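Only one protein chain is missing from this complex, and each of the others stays in its spot.
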Amino acid sequence: MPYVSNEEVNAAVQDRATEQPTAGRASRILDSDIFHSFLRSKITVVAAVATLILFLLSFLAPWVAPHNPFDLATISILDARVPPIWQENSDPRFILGTDDQGRDLLSGIFYGMRISLIIGFCSVFAAAILGISLGLVAGYMGGRVDSFIMRVADVQLTFPAILIALLIDGIAAGIFGGVDREFFAFYILIVSLALSFWVQYARTVRGSTMVEKNKEYVQAARVIGIPAVIIMVRHILPNVMGPVMVIATINLALAIVTEATLSFLGVGMPPTQPSLGTLIAIGNDFLYSGEWWIAIFPGLALALLVLNVNLLGDWLRDALNPKLR
Amino acid sequence: MNKKTLILTALLVAGTGSAAQAETFKFAFQGSLNGLDPYSLNETFTLSSLGNAYEGLTRRGADLSIEPALAERWEIIEPNRWRFYLRKGVKFHNGNDFTAEDVAFSAERVRAEGSDLTTRVPADAKVEIVDDYTVDFVLTGPNPILHYEWDTFYIMDKEWMTENNAVKVTSASDTTPNYASLNANGTGPFKIVSHEAGVKTVYEKNDGWWDEAKHNVDTVEFTPIPSDATRVAALLSGELDMVYPIPVQDIKRINDNAGTVALTGPELRTIFLGMDQMRDELLYSDVKGKNPFKDEKVRMAFYQAIDIEAIKQKVMRDLATPSAIMISPFLFSKSSEFERYAYDPENAKKLLTEAGYPDGFTVGMDCPNDRYVNDESICQAVAAMLARVGVKVDLNAQPKAKYFAKVLASGGFDTSFYLLGWTPGSLDSWNVLSNLMNCRNEAGEGSPFNLGGFCDEKVDELTKQVLVEIDPEKRDGLIAEAYKISHDNAYYIPLHQQGLAWGVADDIELVQRADNQFKFRFINKN
Amino acid sequence: MNVLDIKHLTVEFPARKSVFVAVNNVNMQVEAGKILGVVGESGAGKSTVGNAVIGLLQEPGHIAAGEVFLHGNRIDNLPYKEKRLLRGRKIGMIFQDPLTSLDPLQTVESQLVETIRTHLPLSSKDAQRRAVELIDAVGIPNAGERIKQYPHQFSGGMRQRVVIALALCAEPELVIADEPTTALDVSIQAQILELMKKLCEERNVAMLVITHDMGVIADITDHVAVMYQGDLVEYGETTQVLGAPEHPYTQSLISAVPRPDVKVERFPVVNYIEKAGTPQKQIDISTHWLGKSRDYEQVTGPLVQIRDLDMRFEVRGSIFPSQRKYFQAVKKVGFDIEQGETFGLVGESGSGKSTIARLITGLYHPTGGSILFGKTELTSLTNRKDVLAMRRQMQMIFQDPYSSLNARMRVRDIIGEPIKFHKLASSNSEVRQIVDDLLDHVGLGAQAGTKFPHEFSGGQRQRISIARALATRPRFLICDEPTSALDVSIQAQILNLLKDLQEELGLTMLFISHDLAVIRQMCNRIGVMRNGELCEVSDCDQLFENPQHPYTRELLDLMPSMELLSRANLETA
Partner (left out) sequence: MIGFATRRLIQALIVMLVVALLAFTMFRFVGDPINQMVGIETSIEEREALRERLGLNDPIPVQFLRFVSKAAQFDFGTSYQFRQPVSELFAKRIPATLELSFTSALFALAVGIPMGIYAGLNRESIISKMFLSVSLVGISLPTFFIGILLIFLFSVTLQWLPSFGRGETVQVGSWWTTGFLTVSGLKALILPSVTLGLYQMTLIMRLIRAEMLEVIRTDYIKFARARGLPNRLVNFRHALKNTLVPVITITGLQLGAIIAFATITETVFNWPGMGLLFLQAVQNVDIPIMSAYLLLTAFLFVAINFIVDILYFYIDPRLRVGRP
């Protein structure tokens, strides 16, 4: 409805703005409203830079970390529980000290963050694929398919992430016996996280799809004769990705926290392949004995990582919400 | 009840709560007391807790020496016949008299279907009541250690059990719980007045106890707290009088904290590493077609690759005694004759090269992570040490439930290399030999806990001799011989006896027994 | 004395890079009991005037210059609190969309009472009484009962009456009505306009009516202000301005308004408003791809024959058939569309006209009846290949230019998609060439292909839609309200374009609209629909001059009279 008072103004602003010559894709992005709102929020810029640094440190861990905490041949139990360098009895090799196995905590945090992030990304990705596909199908097809998928989602919602992970861990343990936990823990975590997160995507995508499918561009595509699958993927999907991006960002943070919690409960990554959560869980045992750094530094790293990702997600949600612009 | 009275009641409850606190002793343990039936579960904490309400014919003192309890004395009147003279005038908590009938009943019940303590009394032993206060146990062969575990073979009241239809041992398949698993009626120094499994158990002093009470607490409250940190926090914040076990790393903090002290001492449990020496091809390994652990050199290399001192210092914070044999020195007189092989990674490498593994090999290791003191950390340290001699260890640390399901007979001994701990319940070496060191078949017949399945006929032979040998000196000689065979061949890699660490408030006096049993009759609150 | 006096009003919206002047140095006055209409197209700044008067400019908009007087008292510079007390008390406001203007969770009564008691010192009893009186006054029957109900229990027209009652709660001296009837059907619109006029006179209220609709202006206003891009271009008595416009913008605007009383061949081209009007590169249809190889089967007689068409939707599903509820959207409808003609379907919202379009194109499957396209029965097509062949022959142009194009695709891909999908061109470069030609042909120019839809205005987007529809080389084109979301001047251009294309390509068209005036300009024959039924089918002129069905007569009577409007520039057919 073009005659609503304030939108009229906005439309006019836009119409006149488009008269300016637009050059190149990059400059268009730099010129976009989203990028502008990004720059306007200083805290978001800081969060983005911090996130980028943390991501780089994690993914470049093998190159930037002073030690390799997974190379058992280089760690020595005799270096266990060395405090950070500004404390007494410290060792200049270990800036943030070492954990109970003599692993350098700083390197451990880099590697741990890498594991946390990989698990986060993989599970978010898997959940998104599953949720988006089911959401698209449910929203587009409607009827029985829709109610079936949504009933499944209801059942799924009955089990919060923690329960699902405990369940899946249990099933996996049952099926694979005691097979190499180092190997399986990783996949178990991803599957459990993905299975607990997909509902959100499915519900959101379904909702948006139901809106989008009634829009005339979809009807136009149908009138042309384009098959449903292509309509879903080519036409609807790109238009529902906005909220999906928001959910994905926030989910990444949630996945990292949930993974940490699972590790704390003992069903996450094993101490030989520690994620941030595992590091905290290990350190928790040393909190009262004065070796606080084993828990606190990974805890801070986790909080920092999640906080920054959440900040980005927060901003993205507001920036992409058309109702708030 | 209207609101006002509710609040009033609340105030009253709060009031009486604080008044009673003076004589109340509160403690926490990491596990919970699941059922009260003393024959349902053969597990240290359960037996230890129930031992405050129930008593056996014998009991063990602060130094673990066997003392008379419900039996005033006993004698072996024939090689196969033991006679027990029962204490007179003892009453159960419900007022019933303790008589020979109760002993005979208990001896039958402890061997009945569903009991987890069937080994306390040999299956073919007969119980004969001589008179109200005399009982004979007739065996099919000589057994010098018949009564060694009887401190945890608790005597139950036949009359009470029959009245309450609890003669059958509580079994997991019963849909209605056995009366005896929810209530206790023993002769011991404390009565169990309320029991909420997994939440709280309250004991009260038994004023009619037959022995002279050396303790001064009237009420004991037990809460299970599985989390180490929470348990320690509860002690540090003064909410509890005693918690156990405490993590070794918190000993210092507890000692430094005003009002609490850590009580440490040796435990009888021996922690050791075992290796699969039975399969022809090792599981979870990159070595195909053969089993490296069948080669003594490999076992010896593993042994010498492990820096036991580092584990003691860094992992156990000195709360462990490195051990050369599979039993605590407190339980075996000739233990000083054994010495651990030295830590020598160079030699270990050499031995591996000689065995044909110059670059080492990969092996999976199974480890519990909530069973023994710092079990997972020990395994990690071992893995790191082995990495230094070229052996890559894939560590699989799991909660004890899953761990045991995998490595024990029920899981088909599905392990190549594992960490296990063992306390001989009878506090005697025969238990170690027969459980850990005899040959076994694939079903576990023989030594069911010889998970690696090594088989040495000589050890088996010596075990049989030990069982029937009455002369202590000769018996110890036979045992030492068996241990030497194991030591020489490195069938096992014993690590250490782990220590006990209890956290106690300053104003409490109690006795920390090396079998990790906690007896309220030793508690004094100042 | 003037109730409202606006002097040199300038409203600015600071944007990121520049300041957008929404209203530029505007003067206008309203007297008590009179209605001033502010008319203009999108972006004219007419709503901004209303918002500036009542002090509800959206941030960061602000009055940059000028004064606003109410009864001679300056009000634009009052502190917030006093300004708030003016709202409702002295100035009432009516918004466009009655469906969203009322709080869905409060009864009508509580919304009225809270407003009354905010402004008048009445007890809640008295306020309730007054609320009932107001509801009665705006013509809602059973006021005493209805007042206890929630907004969703009222129809759209009734809700707008409630909104008017709310605006009148405290007997304001001035009422600002921002597009008060735009969201309403023709018949309701007439009633609401009548009510407004009546209230205005009875209560001696000054009224500022903001609208894009010349019909509304002609119907009720005493004075009119014509705005264009923030400027007041013409101001005066309504009869004067509409009958003899002076400013060229007003002239072209008036000439672009479709009117039911005059049939024109083509609308005058209003270059004043949008440049991209005519094809930029002439293509020879007879040799071009667009006109070539129309290898469709030859048909004698009507191209489309619809018989007994039925469509019902399940409103509430249930596993028990007796529990299901249906809505009958189309009831036993039958008509023919001859080759080469434009058949018009007209009716109010919910009459089922759009459903028929969707049934023909196969977006819905009818629950009964037959649709014969040429010699093919569409309802019994199952073979995917046959379905595609049919789809190719008929295309559709939709109402909403904003949602009918996929915002994430480039214009070139949007138009190229059907060509590629139906394999109508042999190579990608050919597709590209065709797309460029199509863009040229609809008057956008080939360079438009690389852009995204949001970079175009509504009219331009509708041209893209048309190009896409042409890309399958259809013989039958369905236009579902193609211009109802557009400004009149743009509407005129699009209608011209459609006419041209039909002529060039020999298209058969089904033209759907709620606007009788537009229908009259476009169609050869017309069907009138109401509640899913087809009331009447007749020739265009006959329908307007001699309607048969009472509903048709009613519709024609309700149309705002356009007789005031100047007839300059019109080539009458």
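Observations on the model:
In this document, chain identifiers A, B and C correspond to the written order of the chains, with residue numbering beginning at 1 in each.
Here is the rule we use: a residue touches a chain if its C-beta (ideal position, glycine included) is under 8 Å from a C-beta of that chain, and two chains touch if they have at least 3 such contacts.
Fair warning: this is a prediction, and the values are worked out from it, not measured in the lab.
Shown chains touched by the hidden chain across the complete assembly: A, B, C. In the complete complex, the residue from B:Glu55, B:Asp116 or B:Asp151 that touches the missing chain is B:Asp116.
Within the full complex, the residue among A:Leu189, A:Met232 or A:Val257 touching the omitted chain is A:Val257. Set against the missing chain, the residues B:Ala62, B:Ile76, B:Val138 or B:Leu182 yield one that touches it, B:Leu182. Among A:Leu56, A:Ile129, A:Leu157 or A:Val229, only A:Leu157 touches the chain left out of the display.
Along chain A, the points of touch with the absent chain fall at residues 43, 151, 154-155, 157-160, 162-163, 166-167, 170-171, 173-175, 253, 257, 260-261, 264-266, 277, 280, 284, 287-288, 295, 299, 302-303, 306-307, 310-311, 314, 317, 321, 323-324.
Within the entire complex, the positions of chain B that touch the omitted partner chain are 1, 6-7, 9-10, 13-14, 17, 28, 32, 34-35, 37, 40-43, 116, 119, 170-178, 181-182, 196-200, 223-227, 229-231, 233-234, 236-239, 370, 399, 401-402, 404-405, 408-411, 435, 443-444, 448-449. Remark: the residues of chain C touching the chain excluded from display are 54, 56, 84-89, 92-93, 95, 97, 100-107, 114-115, 118-119, 149-150, 152-155, 163, 166-167, 169-170, 323.
Note that in this section only the chains that are shown with their structure count from here on.
Centroid to centroid, with C-alpha atoms defining each point, chain A and chain C lie 44 Å apart. Separating the CA-averaged centres of chain B and chain C is a span of 86 Å. Touching of two or more other chains is recorded for no residue of chain C. Chain C makes touch with chain A in their complex at residues 13, 15-17, 20, 22, 42-43, 45, 47-48, 50-51, 58, 61, 96-97, 178-179, 182-183, 212, 229, 358, 361-363, 387-388, 391-392, 394-396, 398-400, 403-409, 417-418, 421-422, 454-455, 457-458, 465, 468, 472, 485, 487. Looking at the complex, you find that chain A touches chain C at residues 1-6, 8-9, 11-18, 22, 36, 215-217, 219-226, 235, 238-239.
Those residues of chain B that touch chain A in the shared complex are 228-229, 232-233, 236, 247, 249-253, 284, 307, 310-311, 313-315, 364, 366, 369-370, 376-377, 380-381, 383-388, 392-399, 402-403, 405-407, 411, 414-415.
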